[in-house]
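If you scroll down you'll find the structure; I have some questions about it.
Complex shown without one protein chain; remaining protein chains in place.
Then we have chain A:
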Amino acid sequence: MTTVPPPPLVKRPGPVRALNRAADERFGTQGALRRNLNKVFPDHWSFMIGEIALYSFVILVLTGIYLTLFFDPSNTEVVYDGSYVPLKGVEMSRAYASTLEISFDTRAGLVFRQIHHWAALLFVASILVHLMRVFFTGAFRKPREVNWLIGVGLFVLGILEGFAGYSLPDDLLSGTGLRIASSIAQSIPVVGTWASFLVFNGEWPGENFIPRLYVVHILLVPGILLALIGAHLGILWHQKHTDFPGPGKTEHNVVGHRVFPVFAAKSSGFFMLVFAMLALLGGLAQINPIWAFGPYDPANVSSASQPDWYIGFLDGSTRLFPPWEFRGLGHTVPAVFWPTLILPGILFTLLAVYPFIEAKVTGDKESHNLLQRPREAPTRTGLGAFAITFYLVLWISGGNDVIAKTFDISLNAMTWAGRVGAIVLPPIVFYLTRKLCIHLQERDREIAEHGIETGIIQQLPNGEFVEEHRPKLPPVPDHPRVPTDRVALPSAGDGHAKGALVRRAGRAVSGFFVEEEERQPEPTGSSSQHPEGGH
């Protein structure tokens, strides 16, 4: 399909065209609408991971709204009299009782509760995998550092939001998690006791804490998440998506499908599939069966109590960290302070500033739109593998009691293996990964210089045997290439006003204040409808 000249204006518009024209007369939408419908998004499976996070968030909002209609965030003690027989007559908070009601006595309550929980797990998981994709391909490099920072913020907030969410039902497991959270708050030097008292409104378990947590979970954090996701996508839209190198792809173009219709269709189809997957999980795979844990009791805990997976690495660091408590001058810095506040503080700070560190070290001040393969940046890939190894050791140690029990290993051995592993394994993995990347690069260079081995042996006239090498063929575009614009206006080029958005906006504003004849000629006849001058 090639670009065609614009057809004459349809004389008798149908309802859709009429609506479009009504909007245009009020907002002047046509240029921006056409530009955005024709916006090109590149195709690669790894670009869909971030989409999964976005769609999980949408599903979280939808199912979450449903749950808020039935959940009662209240610490008030009641005696349970619902349809779950084993807990009949047990004293519990309204929060726990209403969660039981959602699970047993509300139509479609349990399925939406479980979809909500699975979606939360998927949300944080897809953010993490998306983060790794962005890291290992160098997508965070200039000009996209700000979006990296927003992404790290989304990751941290996603973890907090998940923790707040599974702490709300006030069951034994979530209460135990909150008890640990209050101990962590209490461990902050100087202000810790006050911090804990302010958050929980008194000594643990505090006074009416669940309503506060509820506001954090359904208003405060989701609001920030929504704003940050909007900024994340807006920046992505404005800066255009990165792409892997390929035939015809340069630093100065994007090759892929237009938003309308193929990209929009595929994305909405993908959203539906993510939703379907979560619906299946929510219906068939039990998650967080709070009725099995019982209401919170500060004197009870179930063995092998495990947080949701994204808290696991903090649980692990807490288990592994040696009992280093600093005492002196009448004060204490508790051991729990280091692995739960200092360590994640360092980890997330390093994560956030990584793009700036790398740019500083490599002296790379250029803007990049083409991605790198992990092997092309051996040190970065090695550092990523270092971080993943460290994270995994902590994460596995978060369940070291379960592993010790399942495989009949001594728990102390598991703890020591985790302590040693967290220090020893990451450097080894860094070294091996870096080496692997360099070897892969060498092999690529080898193929580039000598071609691919064909397995065909030739005998030369002098009797020598040689293997035939064939040059590796360059990759081929999947589909025919077409220009972005379907319909070209005679004077508007590719539909983009020259220059950045800011400049276009600036011209639009300044155009409002100058005489009509000073303005640049508009491509369409609509400019004649502007008021003469704006004074």
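Everything that follows uses one rule, which is that contacts are C-beta pairs under 8 Å (C-beta built on N, C-alpha and C of every residue); 3 or more make two chains touch, one makes a residue touch a chain; residues count from 1.
The rule we apply is simple: contacts and distances are computed from a predicted model.
Student: With one chain of the assembly withheld, which option in "Na(+)/H(+) antiporter subunit C", "ABC transporter permease", "Acyl carrier protein" or "Cytochrome bc1 complex Rieske iron-sulfur subunit" matches that chain's UniProt protein name?
Tutor: According to UniProt, the chain not displayed is called "Cytochrome bc1 complex Rieske iron-sulfur subunit".
Student: Just one of A:V90, A:V336, A:V353 or A:I438 touches the chain that is missing; which is it?
Tutor: A:V336
Student: Using the touch definition up top, pick the residue from A:L280, A:I409, A:I423 or A:V487 that touches the left-out chain.
Tutor: Once the missing chain is taken into account, the touching residue is A:L280.
Student: Of A:R141, A:H217 or A:R319, which sits in contact with the chain we cannot see?
Tutor: A:R319
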